[in-house]
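What follows is a single structure, and I will ask about it in a moment.
With one protein chain removed, the remaining protein chains of the complex are shown where they sit.
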Amino acid sequence: MIRVTVWNENYHEQKYEDVRAIYPEGIHGCIASFLGKNEQYQVQTATLDQPHCGLPDDVLEQTDVLIWWGHCRHAYVPDELAEKVHQRVLRGMGLIVLHSGHNSKPFKLLMGTSCSLQWREGDRERVWNIMPTHPIAQGIGDYFELPVEEMYGERFDIPQPDGTLFLGWFAGGEVFRSGCIWYRGLGRVFYFQPGHERNPTFWHPDVQRIIYNAVEWAAPSRIADSLDCPHAKVSPEEKLQMK
Amino acid sequence: MIRVTVWNENYHEQKYEDVRAIYPEGIHGCIASFLGKNEQYQVQTATLDQPHCGLPDDVLEQTDVLIWWGHCRHAYVPDELAEKVHQRVLRGMGLIVLHSGHNSKPFKLLMGTSCSLQWREGDRERVWNIMPTHPIAQGIGDYFELPVEEMYGERFDIPQPDGTLFLGWFAGGEVFRSGCIWYRGLGRVFYFQPGHERNPTFWHPDVQRIIYNAVEWAAPSRIADSLDCPHAKVSPEEKLQMK
Amino acid sequence: MIRVTVWNENYHEQKYEDVRAIYPEGIHGCIASFLGKNEQYQVQTATLDQPHCGLPDDVLEQTDVLIWWGHCRHAYVPDELAEKVHQRVLRGMGLIVLHSGHNSKPFKLLMGTSCSLQWREGDRERVWNIMPTHPIAQGIGDYFELPVEEMYGERFDIPQPDGTLFLGWFAGGEVFRSGCIWYRGLGRVFYFQPGHERNPTFWHPDVQRIIYNAVEWAAPSRIADSLDCPHAKVSPEEKLQMK
Partner (left out) sequence: MIRVTVWNENYHEQKYEDVRAIYPEGIHGCIASFLGKNEQYQVQTATLDQPHCGLPDDVLEQTDVLIWWGHCRHAYVPDELAEKVHQRVLRGMGLIVLHSGHNSKPFKLLMGTSCSLQWREGDRERVWNIMPTHPIAQGIGDYFELPVEEMYGERFDIPQPDGTLFLGWFAGGEVFRSGCIWYRGLGRVFYFQPGHERNPTFWHPDVQRIIYNAVEWAAPSRIADSLDCPHAKVSPEEKLQMK
């Protein structure tokens, strides 16, 4: 059983009718619905407008994999909450950061870089699968197409990924490292670029498959209590002599 | 000309006579003196007890490579200053973090992990050179010995390095990734484990050579003004058609 | 169902009584017996002294994960067979290379380096677990001890691993990257250093657990027919216009 929490800013869906038309139950509702089909996933949603920004301690502490979508309200996430998410990833929780979440506080804390990129309004995108043996790429062909997606282009200011799974091609002339993984502490992080709020990207079967695979990949075997610097008062050699 | 600033907490040297006996001009003084022999390096020192913690904006903005030694006073470095150092590395400045600097604010901001490790009082260390072709390893043999060094042992909670240059062996039974590099933003970071304040480690010729090489390696070709997310209003393809 | 073939030189076990005393059914027999307890693994053995060196085409083509132990008879493996193993890994088969297999033809073909190292007769080894979240490290503590193991020391001439899981510490003063993974083509490769024929290493529960985990990790989702350079006569953009 993997406990998944889908976190969403849930701002555009409430404010703009055209966004609500695509995601009537919010981006979080869409993602939760397709993940929820797997009985091994126990899925809940959380949104910024809820108390504690949707992530009180007991929710966060019972999450194995956190999915994060945010765009224009990153600043409304308190530093303290961002740091709690950060620490829980280091202790083992999986984190899947979608699209404009590249600029979210938890992602930037984990990467240590600016995570900046260049961007442009909607364009046609083709997502190439360059690491087909990775668990996250299972079931994905050589590439798939998104008729309209917000352009995110290089240079993407990230640490060298521990695996670059997908490369994005945009008709207007840009490229992007669209799917990347990192190990951080005891946790696993997957960043996936598609998913602008005005495009029906999260209804695309390949996008759903990738997020679905990523949950499985990011799920922890265990979550540690702390990551302290232990003072080893006795060396392994001394211990051996004590026996 | 590479502008190097050697930053030091400069606490133990003032408080403890035995430390002062080893480093009469402080750890910073020792490092500055051997680096200063190279006329291509313009070396200055900075210490925590100076105004602005030794790093007012004009000093930081005129530093190409910053060397950082801190141990028990990490908390005295204001978050704001740590963030300025962090941002300047992302914009291109080189950073060399020594020994207990693994727990310093700038290093942890750049790594995004806890940077925890296990430690133990002085032991004999042997430092193995496992990437002899790297610029930082030039002039270093298969290994060198440190008669006494504080034990730092795995697991070291760091992102997978972009290069692991040195592995430490301790007589008491531990191992450590003792020299590692990372690219972060436009900057380069080198972490080097030896250098406890009560050991004459920075007088060791191999340690000096490694720090010397690291300055050369970390020196930036340029330092950028910012790392924003640019809004590309026109695509490369449209620009082409405008011609 | 994962089809595992355990390949062994099977030379020392036949020639030397002291080796036979440790591994009465051969190293291959020992490994096959503990793997075989998992009903999801269909395990068979193959040895150099069999026809086709134990790996006729039909055996190789029905292997999902190949385990390789060889020491003094690497040269007796025909180049043609080594190349077949190499190609099958590139097409998806998992490969687990044990101990002196670092010098085997298939491993060297996959690495592209000399795979040389320094070695010394038996010493006490401690194996540190530095990537505890990796599937191969599940169930392993901070470290485990081998009372006697052949010393393999750095510098190990390998490509930078895609993951360094274990570091070996030897009482005599050396260190080693004792467990490493690489992605090659569509296949996965795990190298594990312990396992000299005169030590009961493969009876050690942690060693068994690691090999057991590695089989699961290296098992392919599919094995491709070929790895040709396809001539794409029509571009994706033209295909789109044809629709």
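Chains: A, B and C, in written order; residue numbering restarts at 1 for each.
Keep in mind that, in the parts below, a contact is a pair of C-beta atoms (placed from the backbone, for glycine too) under 8 Å apart; a residue touches a chain by one contact, two chains touch by 3 or more.
All of these numbers come straight from a predicted model, not from anything done at the bench.
Considering C:6, C:53, C:98 or C:117, the position touching the chain not shown turns out to be C:117 (whole complex).
The residue from A:129, A:199, A:213 or A:235 that touches the chain not shown here is A:129.
For chain A, the list of residues touching the undisplayed chain reads 126, 128-130, 132, 142, 153-156, 160, 163-164, 167-169, 173-175, 177. Mapped onto chain C, contacts with the missing chain fall at residues 86, 90, 103, 109-114, 116-120, 123, 151, 153, 157, 159-160, 162, 170-174, 182-185, 227-238, 240.
The missing chain lies against chain B, touching residues 92, 126, 131-133, 138, 143, 145, 162-163, 183, 186-188, 220-221, 236, 240.
Methods note: only the chains that are shown with their structure count from here on.
Taken together, the touching pairs cover every possible pairing of the chains. Put simply, the chain farthest from chain C by mean CA position is B.
Counting the residue numbers that touch the partner chain, chain A and chain B have more than half of them in common.
Between the Cα centres of chain B and chain C there is a gap of 37 Å.
Within chain C, contacts with two or more other chains are made by residues 126, 132, 163.
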